[in-house]
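Every protein chain of the complex appears in place save one, which is left out.
Order as written gives the chain letters A and B; numbering starts at 1 within each chain.
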Amino acid sequence: MTSAIEMVDVIDEPKAIEGRSPFSLALRRLRKDKVAMISLVVIVLIVLMAILAPVFAAVTGHPPNEQYRDIGLTPDGLPRGPNGTFWLGTDDLGRDILVRIAYGARISLLVGVIATAITVVIGVVLGLAAGFLGGITDTILARLIDVVLSVPFLLVAIALVSVTGPSLTVTVLVIGCFSWASVARIVRGQVLSLREREFVEAARSLGAGDRRIMFVDVLPNVIAPVIVYTTLLIPVVIVTQATLSFLGLGLPPPTPDWGGMISESQNYYTTAWWFILFPGLALLVTTLAFNLFGDGVRDAFDPRADRT
Amino acid sequence: MAMFLIRRIGHGILVLWLISVAVFALFFVAPSNVAQTLAGRQGTPETIALIKHRLGLDLPVWQQYLHFLGNAVKGNLGYDYYHQVPVTHIIGQALPITVSLALGAAVLWLALGVFNGVISATHPRSLADRGLTLFALFFYSFPSFLLGLLLLYFLYFRLTLSGFGWFPAGGYAPLAGGIGPWFQHLLLPWVALALLLAATYTRLTRGSMLDVLGEDYIRTARSKGIRESRVVVVHGLRSALTPVVTQFGIDLGQLIGGVVVTETVFSLPGLGQTAVTAINQQDLPVIIGIVLFASAAVVVANILVDIGYAVLDPRVRLH
C-alpha cells in the first residue's frame, strides 16, 4: 500500500503541481506509524460495534434491557458467567453483558465525539478572539479561562448533574462547558505569537478585515495543535462520561453505558469477575486505542517531539 | 517582583470571587428542598418556613450571597444544614486525608515519571523507550475508578483470600494512630493515583530532556570528558526539570478537589468524598465551601508555580 503510493509520487514528480501541504505530510507520517494504524483499526471496530449494536441483539436474541431472571441468573439470584447463551455472561439483573457493551459503545462514542466537538469549537473561537483582538476582549476571556481552569471540574459537574438530573444532554453540556478553557488557552497562546507575524500585516495591507484575518490567515496555522489536542481529548471525555456514570450521574437506568455497568458490578466483583471485566475491558481498550492513536497524531504533526 | 506578586494575587482573588458568584448563583437558583428534607415527612408548612428562616433561605439570593461573602472574608464559610458544624471544621477534618493521599502519590508518580522519562530520553527509539511509553500510556488510559477496583480485586480480595491480609478494603487510619496502619491504608490509593499521573511526567521529562540533551552546553560537557551519567543527571536533568516542576505544582493544586473518584473507591473520607456526600444531601454550604477551597488551592498553586518559575529561570520577565 505504502510503496504503491510512493511509486506514484516518483512518477508524478516532474510535473507535480499539487502542493504538499504540511497536513498531507503529517498524514503520510501517520500512515507509516504502525501503532497508530493498529489503534485506528481498533477504533473503527469499536465504531462498527456501536453501529451494529442491534445486530448483536438480533444474533444473540437478547434485547439490551431484557432481564432474563430465569436463565440469566443462578438459582441464588447471582449473575451467570460466560456460556453458550450469554457469551460474556449476565449482570445482576440477568441481562446480556455482550449486548449491553455493544449498546454502551454508542453512548461512549456519542458523548466522546459531540462533547469534544463542542469543546473544540468554543475553545478555538474564544481562543482566536482573545489572542487576536486583544484589549478588553482578551482581558475578560483570559479571566474566564482562569476561572474555568481553577474550578474543581468533577465536583462541580457532579453538583450540576445532581441539580438538573442525569441525562445525555446534561453530560455533554457539562463536559463541553468545562473543557473548552484548555483549548482556548492553547489557541490563544499560538495566536498571540501568530498575530505578530508579517503575513498578518501583509493581509492587513491588502485591506483584509479582522474576521477574515482571524479565520483565513490565522486559523489554518493553529489547526495542527488543535487536531492533536482533539484526538487526545476524546479519550479524556469518554473517561469523564464513564466516571460520571460510575458515580451514578450518567444516564438514567436502564440505558446501558460502560461506566454505569462497572458501577453496578462493584458489589459483585468478588463473585462475578466477568461482570466488571468485560465492560472495564471495553472502556480500557477504547481509551487506550484513542490515546495511542492520538500519540501517533501528535508525533506526525510535530515530528520535532520525537526526534533522536 | 513585588508588583508582579501583587498583580498575580489580585488576579487570584478576582478569580475566586467570580467562582463564588457563579457557584452561589448556580446552586441557589436551582430548586432546593433541603427544608422539606430537614422537616421530615410530617413537616408542616410552618415548620418548613421556620427551618428556611433559620437557615436564611427565605432571604433574596443576593442578600444570602452578601451574608455569605461577608462571613467568608472573615474566614467563616458557614455551617452545614444538618448538624450546624462549621464548614471550615469539616474541611479541616477532611483535608489531612486528601493531602496525605496527594502527597504520597506525588512522591511515587514523580519518581516513576522522571525516572522513566530520563531512561526514555537517554535511549530514544530503543525498546526500553517504546516499552516505557506504552506502559505510561496504558495506565494513563485507565479510568481511575477501574484501576482502583482492579487493585482492590487483586491486592485486597485475591491476596486476602490467599491468606495475605496486607491491604485493607479501604478506609483511613490517621497518622496519629501510628505510621504503619496509615501507610497500609494509603498504599493502594497512592499506587492507583500515581500510575494514572506518571504518564504525563514521563512524556514531559522525556521531551524536555531530549531538548536539553541536544543543547550545545551538553555537548561541551561531554567533550570535556565528563562521565555520561553525570552529564545526564547534573547538567541535563537540572534544566530539564523546569516544566516538570510547573506541571507538578498545577497538578498538586488540582488534586485537592480532584481526587473524588479515588477517595470514593477506597472509602477515604477526604474532601472529594465529603463533597460528594454533601451533594447527595444538598448540603449547600459544605458544597460551596469545598468548591471554593479547592479552587483557592489551584489559584495558590498557580501563583507559587509562577514565582518558582521566575526564581528558577531568570529569563522569565515578570509583567
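Structural remarks
FYI, a contact is a pair of C-beta atoms (placed from the backbone, for glycine too) under 8 Å apart; a residue touches a chain by one contact, two chains touch by 3 or more.
Convention: contacts and distances are computed from a predicted model.
Candidate names were "ATP-binding cassette domain-containing protein", "Sarcosine oxidase subunit beta", "Probable chemoreceptor glutamine deamidase CheD" or "Response regulator", and the UniProt protein name of the unshown chain is "ATP-binding cassette domain-containing protein". All shown chains touched by the missing chain in the whole complex, by label: A.
Among A:61, A:77, A:134 or A:220, the one in contact with the hidden chain is A:220. The chain not displayed touches chain A at residues 15, 17-22, 197-199, 201-209, 212, 216-217, 220-221, 223.
The rule is short, and it goes like this: only the chains that are shown with their structure count from here on.
One inter-chain figure worth recording: chain A and chain B are separated by 23 Å, centre to centre, where each centre is the mean of the chain's CA atoms.
Residues of chain B that touch chain A in their complex: 11, 14-16, 18-19, 22-23, 26-27, 30, 124-125, 133, 137-138, 140-146, 149-150, 152-153, 157, 207, 210, 254, 256-258, 260-261, 264, 272, 275-276, 279-280, 282, 287, 290-291, 294-295, 298-299, 302.
Within the complex formed with chain B, the chain A residues making contact are 143, 146-147, 149-156, 158-160, 162-164, 235, 239, 242-243, 246-247, 259, 262-263, 266, 269-270, 273, 276, 280, 283-284, 287-288, 290-292, 295, 305-308.
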